[in-house]
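Please find one structure pasted underneath; my questions will follow.
Heads up, this is only part of the complex; the chains shown haven't been moved.
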Amino acid sequence: MYRKELTVISQSEGDIIDITEEVRRAVKESRIKEGLAHLFVHHSTAALTTIEYEPGVLSDLKRALSVLAPDNIPYAHNTRWGDGNGRSHVKAALVGPSLTLPVGKGELLCGTWQQVDLLELDVNAGRTRSITCTITGE
Amino acid sequence: MYRKELTVISQSEGDIIDITEEVRRAVKESRIKEGLAHLFVHHSTAALTTIEYEPGVLSDLKRALSVLAPDNIPYAHNTRWGDGNGRSHVKAALVGPSLTLPVGKGELLCGTWQQVDLLELDVNAGRTRSITCTITGE
């Protein structure tokens, strides 16, 4: 087992940050040839998924998330806490904080058009996001 | 590897039940210091995710799920089986039944505002829900 903490700094709400290279590097460092790479983001207003890292489809994804949690509706979370990030929590809970990918022949195995991404969902910009990367196997 | 079956009893549709303490206890019992904690709920009308366990945001999450599967539309599942829980199956399939979190220094690693929760999505109340918790590592 090999563990590495990845750190990502986001600029603004809706940022989608490609972390595939950082995960590939962790896989190399682990020297594990056959196994799994697990990722977990330690924040309730960020999430992890895979998507083709292409500006058009990233904006399409943001639009879809705004169907679930629009900007312009009242949130009970905001009313209680005055945070303004009710929509961020909702999106993060639905996309989810964890992702596991296979490792084979010492490489991260994923499709050509399938990048690993952090979704910055908080309304407050400039956040440092921690992701625990755990590589297990042989 | 350490395995424990967790049991949760829900009261009604939409219940979100914080199981973080039960998972922490399983991690302690496992005596595993560095590894992963995997959770899986054995039902097609319940799901697992992380969210800040705060009543406001929990009600915001329920509203978002009702966008995907509203109460007041026809469901082909209900027409075929007369179950009334078509919306429950749809929500459960989209949120998902499994979740994996890291374990470090013998503790469950997750953010301060990130609780592990069972979502009771079935229309029929008072259900006993089984979650298999598997802790792997060293």
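The chains carry the letters A and B, assigned in the order they are written, with residues numbered from 1 in each.
We adopt the following convention: a residue touches a chain if its C-beta (ideal position, glycine included) is under 8 Å from a C-beta of that chain, and two chains touch if they have at least 3 such contacts.
On a predicted model such as this, the values are computed, not experimentally measured, just so you know.
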Number of identical chains in the entire complex, 2 depicted: 3
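Everything below uses one rule, namely that only the chains that are shown with their structure count from here on.
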Gap in Å, rounded to a whole number, between the CA centres of subunit B and subunit A: 20
Interfacial residue positions of subunit B with respect to subunit A in the complex: 34-36, 49-52, 54-57, 59-61, 64-65, 67-68, 94-96, 99-102, 104, 109-111, 113-114, 136-138
Interfacial residue positions of subunit A with respect to subunit B in the complex: 1, 3, 38, 40, 42-44, 67-69, 75-81, 86-87, 89-90, 92-94, 96-98, 100, 132, 134, 136
